[in-house]
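FYI, not all chains are in this one, though none of them got moved.
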Amino acid sequence: MSSKTTGSITIISEIYNFQTKGEIDIIDLSYPILEFVKKSNISNGKITVFSIGSTGSIVATEFEHGLIRDQKNIIKLLIPEGAGYNHDRIDNNAHSHLRSTLFGSEMSIPIIDHELMLGTWQQVVFLELDVHPRNRRVVFQIMGIVD
Amino acid sequence: MSSKTTGSITIISEIYNFQTKGEIDIIDLSYPILEFVKKSNISNGKITVFSIGSTGSIVATEFEHGLIRDQKNIIKLLIPEGAGYNHDRIDNNAHSHLRSTLFGSEMSIPIIDHELMLGTWQQVVFLELDVHPRNRRVVFQIMGIVD
């Protein structure tokens, strides 16, 4: 599979809003991302998924029930809550920030010949790392060529 | 070093296939990436390197023999194998998934005036985190301007 195209660029951006259930909630964004890609008519290019804010993350994982529980546990093990953090003197979510920095704010996924190049067991998810339920805003931005 | 160009966009995508030797194999992709950039004739833009699947990662490191062994060891220390993971009840690679999510699926590298902006000791590598040798597919996608 390979492709080469030249032309005008089309850029389509949208903010996807959703509600989380609190710490640590993991939300599968793959379906809204796929719908956004389909609706765009972009044949070749890429989509960037970017989390606005510093206590959430965008990562890829297989969205399997047991694995999602494992993800939650490993996040807690890697960066424990309330370990004498300085930021907790003025707030209560130092560990949320530290976890978000470690896991990252965004990812980009290529589109080739109208196909989003995710693997079958590779879902794009939002990690709610903050300590309470929140209304979240994630940018979906496609840059590419409409054929 | 700075540049500004305006024009039609060219998007070139290819799937790079290779065989890994099993857990944990670290493969230097810098040479095929450089060849792809050269062949593209893109003067300014960027290349995105994206790993299809949820048990591999794309990261940057100096590709030095001792350091590569250190990378393998630290991956095992950060996320140990078989630590009672739920996903291991239906499969045997929970730790592979957890490691892939932590290290990430993709990276983008700018191209300026035909030069890929990697440092001298900064190589782009694929981390095989799954438990057996696999045939891997990594997307190389360049978006930019041909001068």
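Miscellaneous remarks
A and B label the chains in the order they appear, each numbered from 1.
The criterion applied here is as follows: a residue touches a chain if its C-beta (ideal position, glycine included) is under 8 Å from a C-beta of that chain, and two chains touch if they have at least 3 such contacts.
If you're wondering where the values come from, they're calculated on a predicted model, not measured in any experiment.
Of the identical chains making up the complex, 2 are displayed, while the complete assembly in this file numbers 3 copies.
Just so we're on the same page, only the chains that are shown with their structure count from here on.
Centres computed as Cα averages put subunit A at a distance of 18 Å from subunit B.
Listed in rising order, the residues of subunit A touching subunit B in the complex are 1-9, 44-46, 59-62, 64-67, 69-71, 74, 78, 102-104, 107-110, 112, 117-119, 121-123, 143-145.
Interface residues of subunit B facing subunit A in the complex, by the touch rule stated above, are 8-15, 48, 50, 52-54, 78-79, 85-87, 89-90, 94, 97-98, 100-102, 104-106, 108, 139, 141, 143, 146.
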